[in-house]
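Rather than the whole complex, this shows some of its chains in their spots.
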Amino acid sequence: MHEQRLLELLSAIAAGELHPSDGLEQLRALPFDDISFAKVDTHRLLRKGYPETIFCQGKTPEQVVAIAGRMLAHGQNVFGTRCSLTCFQAVQAVHGDAVYHEQARTFSIEAAPPPISSGYVAVVCAGTSDIPVAEEAATTCGALGVQVERVYDVGVAGLHRLLEQRERLTRATAVIVCAGMEGALPSVVAGLVPGLVIAVPTSIGYGASFNGIAALLGMLNSCATGLTVVNIDNGFGAAVAACTVVRMVEKNG
Amino acid sequence: MHEQRLLELLSAIAAGELHPSDGLEQLRALPFDDISFAKVDTHRLLRKGYPETIFCQGKTPEQVVAIAGRMLAHGQNVFGTRCSLTCFQAVQAVHGDAVYHEQARTFSIEAAPPPISSGYVAVVCAGTSDIPVAEEAATTCGALGVQVERVYDVGVAGLHRLLEQRERLTRATAVIVCAGMEGALPSVVAGLVPGLVIAVPTSIGYGASFNGIAALLGMLNSCATGLTVVNIDNGFGAAVAACTVVRMVEKNG
Amino acid sequence: MHEQRLLELLSAIAAGELHPSDGLEQLRALPFDDISFAKVDTHRLLRKGYPETIFCQGKTPEQVVAIAGRMLAHGQNVFGTRCSLTCFQAVQAVHGDAVYHEQARTFSIEAAPPPISSGYVAVVCAGTSDIPVAEEAATTCGALGVQVERVYDVGVAGLHRLLEQRERLTRATAVIVCAGMEGALPSVVAGLVPGLVIAVPTSIGYGASFNGIAALLGMLNSCATGLTVVNIDNGFGAAVAACTVVRMVEKNG
Amino acid sequence: MHEQRLLELLSAIAAGELHPSDGLEQLRALPFDDISFAKVDTHRLLRKGYPETIFCQGKTPEQVVAIAGRMLAHGQNVFGTRCSLTCFQAVQAVHGDAVYHEQARTFSIEAAPPPISSGYVAVVCAGTSDIPVAEEAATTCGALGVQVERVYDVGVAGLHRLLEQRERLTRATAVIVCAGMEGALPSVVAGLVPGLVIAVPTSIGYGASFNGIAALLGMLNSCATGLTVVNIDNGFGAAVAACTVVRMVEKNG
């Protein structure tokens, strides 16, 4: 522990075992890495309650395996996103208990199951094409120990199905809405629910959808209030933000 | 008449009054301009049933006055769009019966009232900021003799007011929907009505609305069917397209 | 039936079988999903007269097969767009009477042939590269029971061939024009015909065509009137809009 | 009251004063506008706990005055954003107790003070140029009855001053960070605090800042987690989202 080490150092000075100027030298080296380390530590384990995540895209399978191994050695749960099947197979060859979420393209290795939240995040998407992004969000929530309600069979052509789910949406602590094309679904949802809505534009579409730009702009310019936006296809980021709110509510609940 | 002139020319050749090779020379000059002239004439007066429009932006008041005068001299009704108050005052100084539609920034001088349609176009907009574009559409319909129903007090925050107007929208031959920001209103309307919906993105908004680009992209990528799009702030173009459908229905009705 | 259920509920109250406040609770849940369900039903089968379409891109063959099966079970005709040959083969393995339109990359399974329109839609394109988009439009019209005239061998370098087809274009209820590169063809057509012209920018071109953006911008900024635009490569959307006009004319004819 | 009206209608049926089939006719007319009206009402007053806001940009002073009057007549507090001094003076001429927040360009007229939150939102900005956007956020929180801590004198060149404020930031339920230019400040803040961070790109900058696009992109692509984004210069939207979280925490606390 960081505080423990600092206290030991100061006690050694108090005990005359360490000269103040030598202590100064040790502190000069310490404060940044240790404080920083503590910060990360707190940030990840104590304050935010979730481990680091491996963004696998652009990394070789070897690199992913190595990082996963280092995390497990520190007793942390491992969660990876944007992981191809090939990459996962490399992970699984070493860590047999790794679990792959195929649609989400995420994987997890649990050193110990995270504490489960009482509140939940609703993850909404319009159609089958948006499901991979929605699943990235849902499995991320799962890895962070936050319960999820999936509301997948809704959309512009099926508004009534969305309305049928209104109660589940209304009781959610936060709602993640994934949509491509014109990206109007988050606005509709934000008009129905009391909680924070986090909109995730997806790259689904063609032509002037420009791989999600149309959806992104639509969400940023929404008339609806209580709506914020993350990057295109960033189901992971939406999930962490939503879980942050869930944890904030539970901490103060 | 073009055909008349051709027949006279050929008859003159048959009568030996004109040598074939001289006739060839006359034909070389004729076909394009005359046929073209006939085409434009038909296009404007006979086939489409509406006069040319003056796009005033980028023209001096003097130029607008001159064009209006030339049209009136041909017995045509005059209709001008994107006309500043200053420009209109120059028109009115010469043509005292000119009428200015202030919000629409259009004006009209009627040589003779156009025949009035039986069907109507519904012009919809979300809020007060979009009204100028909607009025450009509505006054254009008026100048073309097509009836208009204005549905202006609707929008995302007042969906119930839109639904209250559903019958008026459903009975319209075509519906023009003007919207800025994320431009989701046309999709909602297209889900409610059986007729063609023409979406007009407006330049209303700020930041990532990019002066109407966000709305334009949203409309182009709409999941709703039966929806087409015109240029940003192009109320005039939407109106002409809608009136084209009204006339088509009436001609075949 | 929605009305039936409402009447039963009110009758139960009238009969004293249900207390008004309990009836209120039941109404609170009812109106949206039931009315919505009725709305969609009317929307698709009664009011618009055409079934839902499966946008296959981004769906697995298994998902497409499942949706098609569900639609057929409801007695609906099935029509799918953006369907790869592989995906179609999966459909055909289950539904032997499925028909694939190779250039259009669409397929259809007819439970019952749709009623055939008397008017027709002209589908125009400039060259061989634009044909897939034009065929998506043409086969969509076919699936909706609307007759089609294909006018494919025209373009800038063959304006005379377009003019030869003027009569077929003029008699069309609506004209769909597909063009890539600078996208000038719709403007030329809109200057020749009395009906609505729906422009479809295609992604054909290179360099500064930016996969159809140049064509899209050209069409949005057209000087020609009576012209509206849909998304890049969206032959399907243009067809539904055109068929909407055909049905409107026939209903009021 | 909507529920009241429904209950009366059902009671009249129960009392035999109204025949079920007549009641059905009345319900057919009711559900959308009334339910919709109830929805908005609940949305604004019961569920979200804050009144509608007037977006003044693009509205004439007369329109703003009229809307404000209508809201006050319903006993609602009035809050307006993007309000020029000229526009405010027109409001104040009619409603003498209207208060203008000059830097924020917002105004408020309180029918009754809103209940004050126990938690607070921290509003952070880097320099003096970003203060107008930050003040739009802060005064919006104020209008919604949510406490605010302003942390304005921080930024890249003064990171130590940000760190000095870490405790105030850490105790906030949500943090709004306004930044222009490269927009890196939200990432730094998100690395320090446990609560949700809502990033507001501002249009401050020049050249390749493209009026806030650089900042917007930077925030959307942030490596930091627990971070979401709103439109450029949208201090209002960030504030409503932040207050949504505050209310969610208090409701469940």
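Labels A, B, C and D are assigned to the chains in the order they are written; within every chain, residues are numbered from 1.
The rule is short, and it goes like this: a contact is a pair of C-beta atoms (placed from the backbone, for glycine too) under 8 Å apart; a residue touches a chain by one contact, two chains touch by 3 or more.
Because the structure is predicted, anything quoted here is derived from the model rather than measured.
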Assuming the 4 chains shown are copies of one sequence, what number of copies does the full assembly in this structure comprise?
8
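Everything that follows uses one rule, which is that only the chains that are shown with their structure count from here on.
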Considering A-D alongside A-C, which chain pair is linked by more C-beta pairs in contact?
A-D
Which chain is most remote from subunit A in terms of Cα centres?
B
Quick one: subunit A and subunit B, Cα centre-to-centre, how many Å?
51
Could you give the separation in Å between the centres of subunit A and subunit C, each centre being the mean of its C-alpha atoms?
39
Between subunit A and subunit D, what's the gap in Å when you average each chain's C-alpha atoms?
26
The positions of subunit B in contact with two or more other chains are 157, 159, 191, 207-209, 220-221
Within their complex, state which residues of subunit B touch subunit C.
39, 43, 47-48, 119, 173, 191, 194-196, 198, 216, 220-221, 225-232, 237-238, 240-241, 244-245, 247-249, 252-253
Using the touch definition from the top, list the residues of subunit B that touch subunit A in their complex.
126, 155-157, 159, 181-184, 187, 191, 205, 207-210, 213-215, 217-224
So, in the complex, the side of subunit D touching subunit C is made of residues 3, 6-7, 10-11, 13-14, 16, 19-21, 23-24, 27, 31, 35
